[in-house]
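Note sheet for the following structure.
Omission of a single protein chain aside, the complex is shown with its protein chains in their original locations.
On to chain A.
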Amino acid sequence: MNRPGRDDAPDRLYTITQGRSRTDPDNPFDLVTLVVAESEPVAGMQSEHVAILKLTRFPTSVVEIAAELRLPVGITKVLLCDLLAAGRVSARHPRRPAITDPDILEQVLVGLRNL
């Protein structure tokens, strides 16, 4: 397997995030948080930011973004936090504790039965 994030390319990952490997614990991004672009890429923008803005023209989960960019989830979250802080993306339904609402669970059941 050859992809960034493995031991073969730590320098590149370091550069992508300017040395940051971790996000603030208060960041809103769970694996399944849906990210939506709020603006088009502009000239001079970091290539990974451009890629994310293109990917998220339609809602896209954090984990899908990581897979498409071939970056570890943690690195992807650092990039997303930058874009969120700049108002370039929005996050739909940030992470939360266990889902126990019977109405929501019923919606999931109906959706599964209709597959």
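Criterion: contacts are C-beta pairs under 8 Å (C-beta built on N, C-alpha and C of every residue); 3 or more make two chains touch, one makes a residue touch a chain; residues count from 1.
In this text, contacts and distances are computed from a predicted model.
Think of the chain that is not pictured: of "SusC/RagA family TonB-linked outer membrane protein", "ATP/GTP-binding protein", "Branched-chain amino acid ABC transporter permease" or "Anti-sigma factor antagonist", UniProt labels it "ATP/GTP-binding protein". Panel shows chain A; residues 1, 3, 5-6, 21-22, 25, 30-34, 57-61, 63-64, 66-68, 70, 72-75, 92-93, 95-100, 102, 105-115 of it touch the chain omitted from the view.
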